[in-house]
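For this view, one protein chain was removed and the others were kept in their places.
Order as written gives the chain letters A and B; numbering starts at 1 within each chain.
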Amino acid sequence: MSNKRKQHRVLPGFGLSMGYTLIYLSLIILIPIAVLFLKATTISLAEFWETVTETRVVASYKLTIYTSFIAAFVNAIFGTLIAWVLVRYEFYGKRIIDALVDLPFALPTAVAGIALTTIYAPNGWIGQYFESIGIKVAYTPLGIMIALTFIGLPFVVRSVQPVLQDLDQQYEEAAATLGANSLQIFVKIIFPAIFPAILTGFALAFARALGEYGSVVFISGNMPMKTEIVPLLIITKLEQFNYAGAAAIAVVMLVFSFVLLFLINFWQWKTTKKYQVC
Amino acid sequence: MMVRETTLHAKDVKTTFQPVLVTKWLLITIAIGFLGIFIVVPLIAVFSEALNKGIQLYFAALTEPDALSAINLTLLTAAITIPVNTLFGVLAAWAIAKFEFRGKNILITLIDIPFAVSPVIAGLVFVLLFGSQGLLGPFLEANNIKIIFGVPGIILATIFVTFPFVVRELLPIMQEQGTEEEQAAITLGANGWQMFFRVTLPNIKWGLLYGVILCNARAMGEFGAVSVVSGHIRGLTNTIPLHVEILYNEYNFTAAFAVASLLALLALLTLILKSFVEWKTNKH
Partner (left out) sequence: MGITIKDVSKAFGTFQAVKNVNLDIPTGDFVALLGPSGSGKTTLLRLIAGLEGLDSGGIYFDDVDYTYKTIKERNVGFVFQNYALFKHMTIFDNIAFGLKVRPRKTRPSKNEIAEKVNELLKLVQLDHLANRYPSQLSGGQRQRIALARALAVEPEVLLLDEPFGALDAKVRQELRHWLREIHQKLNITTIFVTHDQEEALEMADTVVVMNNGEIEQIGSPEEVYQKPESAFVYSFLGRVNEFREPERVGESEIISYIRPHEIVLRKISQGNSIISEVSHIHVIGSTVRIELRRHDTGDLFEAEMSIEQYQNMSPVKKGDILHAEFKNIVVFNSENKITHLANSGIRNSLKSKLI
């Protein structure tokens, strides 16, 4: 088609806007990312492998993935619950609660980091109670999870909320007239409808947590092998002027994130398509 | 109309049900409790720590020269980042929402990259590109241009991390609006600019404002990416979040929280504006 004749476009500005988009995207995002991959190739494959599989590095992968997963999981549960409460119930102060859900998006991560550290330190407002039953929160993986739960909180709520809002209550009413009880209605009617949104929110929170730095770096304590997350390791390498090493670890992380991003987009594309057919 | 009717109806049914009422308040309590511990308590902690040594110390921390220079640099960064990313956001959303072309989904995914990339990596890529050991390092050094450990690096890293905000807000709005109003404007003799400023822009203005607010919040608060490229030179390349970090690491907690409280206020302002915009768009 396109080779037949100059394509006819009714609205103006396609060339300008598309051209600008592609140039700007390339300059700010694509070329710098390409340079990262290029840098990682300046070392031999063996060196690369050695860098990215060093025990300290592997420990940080494990820690990052494990804490991110738990945090995203906690958010999946409580985020769904919060979305439910915000959509289905009327109560005093609901609007403020709704607005506060977005605070982790708006509050700079460093501020969240120092605030959480202060609260969960052994003598902090909440930390002292954990301390009294022998649990350390700050400077342990538990502290990292709390920071990651904080920054991931809005993702699940904001994915589930609109779906729940658009859910036609006729289905629930139909199920009720057919004799289903509240629990059955939730499990059989509502949950299947919002599950894709929960999963999307989970994946977004997980992806965000993997790369998080600001809120974690204060509360984690940054002990090698124990509480050192991958982004911190990259900074450490950089401070040692080991640019190729930093690039190598970054490449591993990026590939992991890209696969995740691709899966999320593919998943969303697939579910929207499914809903269109219905 | 329909929606309101059905929700009212459903609510009536629910409130007549005693066990459902118990569930309702149980769930509301859990939700508020969770949000209280994770969101409200940290927020209170910031202000409480900032003010616990008195209001004088608080203002002293905000007005010392290094703090002022950090505030200046943050404002400068936002003042450059926001227009640049807004222009991009509007153009990209226009191209993607109003035209059909091959590879659209790939383009959207590419624009999303900064969401999936750790801020630390966002900083790293610019170090690898412009740093002294970087690809363009020798060239920049020869011409005496400093990007990394300087203000340009901070601005670049901030642009990178806030890149998708405006597009992502505009895209769904523009897609939903379709192209008929613009086509009508064209058949009535409007040129491209007239069509854009008189028809398209008024239709997207709240979404645009929303995108700009989010972009601003992130630009002023970005920590990881900026931390990597800044070099942490006091009074020169420290933004507000970096200044907070330095004060905190020097155990100057009161000053750290005092400066942090500025960012917390910015966050609260962002939330208020955001709620206002949402209220405005829902009214339409």
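The working rule: contacts are C-beta pairs under 8 Å (C-beta built on N, C-alpha and C of every residue); 3 or more make two chains touch, one makes a residue touch a chain.
Since this is a predicted model, take the numbers as computed values, not measurements.
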Missing-chain contact, candidates B:L91, B:V120 or B:A185, resolves to B:A185
Which of A:V10, A:V58 or A:V259 contacts the chain that the document leaves out: A:V10
Return the single residue from B:V199, B:V228 or B:A256 that touches the missing chain. B:V199
Touching the absent chain: which residues on chain B qualify? 180-181, 183-191, 194, 198-199, 202-203, 284
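By our rule, only the chains that are shown with their structure count from here on.
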Given the complex with chain A, which residues does chain B contribute to the contact? 6-7, 9-11, 19-20, 23-24, 27-28, 30-32, 34-35, 37-43, 45-46, 49, 87-88, 91-92, 94-96, 98-99, 101, 105, 107-121, 124-129, 131, 133-135, 156, 159-160, 163, 179, 182-183, 186, 191-192, 195-196, 214, 217, 220-224, 227-228, 240-242, 244-245, 248, 253, 256-257, 260, 263-264, 266-268, 270-272, 274-275
Quick check: in the complex, which residue numbers of chain A touch chain B? 9-14, 16-18, 20-21, 24-25, 28-33, 35-36, 38-39, 78, 81-82, 84-86, 89-91, 95, 97-116, 118-119, 125-126, 146, 149-150, 153, 168-170, 172-173, 182, 207-208, 210-214, 218, 230-232, 234-235, 238, 241, 243, 246-247, 250, 253-254, 257-258, 260-262, 265, 269
